[in-house]
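Just one protein chain is left out here, and the rest sit where they should.
Labels run A, B and C following the written order; every chain starts at residue 1.
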Amino acid sequence: MSRAADTADQLAPRIRALFSALDHAGEFVAHEADGAAHRAHGEAGREELGTRVQFSLAIAGQRLVGVRYRAYGCPHTLATCEWLARSLEGRRLDSLAIGDPLEWAQRLDVPAAKLGRLLVIEDALRAALTRS
Amino acid sequence: MSRAADTADQLAPRIRALFSALDHAGEFVAHEADGAAHRAHGEAGREELGTRVQFSLAIAGQRLVGVRYRAYGCPHTLATCEWLARSLEGRRLDSLAIGDPLEWAQRLDVPAAKLGRLLVIEDALRAALTRS
Amino acid sequence: MSSPQTEPVYLDYAATAPVDPRVATAMSGCLTRTGVFGNPASQHHFGRLARARVEQARAQVACLIGAAPAQIIWTSGATESNNLAIFGTARAAAKAGHIVTARTEHKAVLDPCRRLEQEGWRVTYLTPDRDGIIEPLQVHEAIGADTVLVSIMHANNEIGVIQDIEAIARVCHERDLPLHVDAAQSAGKLEIDLRRCAVDLLSLTAHKLYGPKGIGALYVSPQRRARLRPLIYGGGHERGLRSGTLAVHQIVGFGLACELCVRERGEDAQRIEALRMRLWEGLRSIEGALLNGHPTRRVAGILNVSFPGVEGESLLLGLPELALSTGSACNSDSDEPSYVLRALGRDIELAQSSLRFSLGRFSCERDVEVALGAVRREVQRLRAVAP
Partner (left out) sequence: MSSPQTEPVYLDYAATAPVDPRVATAMSGCLTRTGVFGNPASQHHFGRLARARVEQARAQVACLIGAAPAQIIWTSGATESNNLAIFGTARAAAKAGHIVTARTEHKAVLDPCRRLEQEGWRVTYLTPDRDGIIEPLQVHEAIGADTVLVSIMHANNEIGVIQDIEAIARVCHERDLPLHVDAAQSAGKLEIDLRRCAVDLLSLTAHKLYGPKGIGALYVSPQRRARLRPLIYGGGHERGLRSGTLAVHQIVGFGLACELCVRERGEDAQRIEALRMRLWEGLRSIEGALLNGHPTRRVAGILNVSFPGVEGESLLLGLPELALSTGSACNSDSDEPSYVLRALGRDIELAQSSLRFSLGRFSCERDVEVALGAVRREVQRLRAVAP
């Protein structure tokens, strides 16, 4: 069980901080994003493969007024979802650049071995955006 | 150098005691065994083979009135020479039983690996006795 | 998720146990000039003192398992012991043959077996039942004409399940085959009496029984001695089976640790078992919590539980007040969940949602309460986040 890997050492403080405050996880609750014209959902991944992610977007005008997610996955996965939700909330859809997993990994110090997981996040987010 | 062998552990207290008091080593000195009718010498072994032993016997009547030795060899060799000298001194030649290396080894707790060295002692002693 | 104000609670005794203070004291008496610092191979005073301590420790270790001192070979730990047992037996064989082992063995058994496969050997990896048990009959059926060795562990390091080594030994004995047992997790915890059990090779390590890391032993039965090829040559220490200067302080620590186990095993086991039961009683009230491994055939200290719907690495990170291991072992080297749980037939999700709690001599009630509170909190939080 105790293998030679150093996941915990590699965990950037940023990842730890995000992981410990997954404020955007869950559903929109009553009155949240009430003024939204519509909602959009997207999801990707499977528990058996280690990662599953859902995004819910609340859109009003050309603006993302709310971003929520649910996720099953490793700390990097959860933290990246939270970070994306925080950074996208309030942004205009027409000028939206979500970047890509490589860029996220760089910004958040996610190790290369975890890139596959970020791809699942990207799939879920793009699926939601496509429907928005 | 430091091998796994336990020579020092195997050294019986008896061997240690004899080794530290090699009283019969050397030559007969002035007046020692003066009354002896004759002397006999015997030797065996070679330094390069690890052991060399010489015995000198002083005989008076049918009695070994003096036993001396010189020896180059391991502690067991020196101790056995000393023990033989002590036990043979004063004994009558006609009833002399010197025993054999196996018996000496048992009496003195000499390890089996050293039997070869005791054979050299036996050769030297028998050579001297033959000439006495 | 809360931050630890103090040190986390240690629940990872199966990974390594702290050294017993009595053992540490004995060890520190064998280091500096004022202690027993000699090389046991030296023939002088200091060598003799060291040798005496080494031989005393050999007797202590032997006593723990009902062996004779001359049957104990010092190694650097159970990893080396397992390697010596497996490669040592295999390389002494005239040609490549067959080995029987189990999918749930430690890597220190599996990796040597894999290496031998690359050298032309055939290896049967037995699959245990859902509880982690290997039936002696499975071993019997796997043995073929070219089988050279059977290697089955005593207690498993991930799930704590105990194999019926006596019965497996009888199977091997019938076929005149040597049995190697990795007893790293059971020695000092379960009774092992080699007088009553035809084991040929048995691996031990000190650091799981409150001794130091980096020292272990291989028990070698008199019949096997001549048929074991050394791994490490150079001077002929340990009757030629393992060369290298003997680490006196390590050996002395191992010996005393064994003696303490002999004296205190009963008490320790009872107390630790009670703590584990308390822990499981608390954890099973968490919805879906699932015990991995046989419910009763287990060592006192190890409890492995899956929490469906919760990913193990995240669960661990969310428990900073606890120090334990996960079966998901999601790491940079491998994303695979525990191969042991997979061998029990757990699906990947369950395997990656597991935690291994392992308790030991210094565990207490409070540790269990802290663990229960933390796990309840974090499972709830992560489930709330999950889809």
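Heads up, the rule we're going with is that a contact is a pair of C-beta atoms (placed from the backbone, for glycine too) under 8 Å apart; a residue touches a chain by one contact, two chains touch by 3 or more.
Just so we're clear, the structure is a prediction, and the values are computed from it rather than from any experiment.
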Candidate in contact with the missing chain, chosen from C:58, C:98, C:180 or C:207: C:207
Of C:43, C:138, C:186 or C:352, the residue in touch with the unshown chain: C:43
Sole residue of C:190, C:231, C:262 or C:372 that reaches the chain not shown, by the stated touch rule: C:231
Footprint left on subunit B by the chain that the document does not show: 1-8, 10-11, 16, 19-20, 22, 25-26, 43, 47-50, 52-54, 70-75, 77-78, 111-114, 116
On subunit C, residues whose C-beta touches the chain left out of the figure: 4, 7-8, 10, 12, 15-21, 23-24, 27-28, 31-33, 35, 37-39, 41-47, 76-77, 79-80, 82-83, 106-112, 114-115, 205, 207, 212-215, 231-236, 243-250, 316, 320, 322-325, 331, 333, 362
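FYI, only the chains that are shown with their structure count from here on.
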Distance from subunit B to subunit A - Cα centre to Cα centre, in angstrom: 93
Rounded Å distance, subunit A centre to subunit C centre (Cα mean): 40
In subunit B, residues with contacts to at least two other chains: none
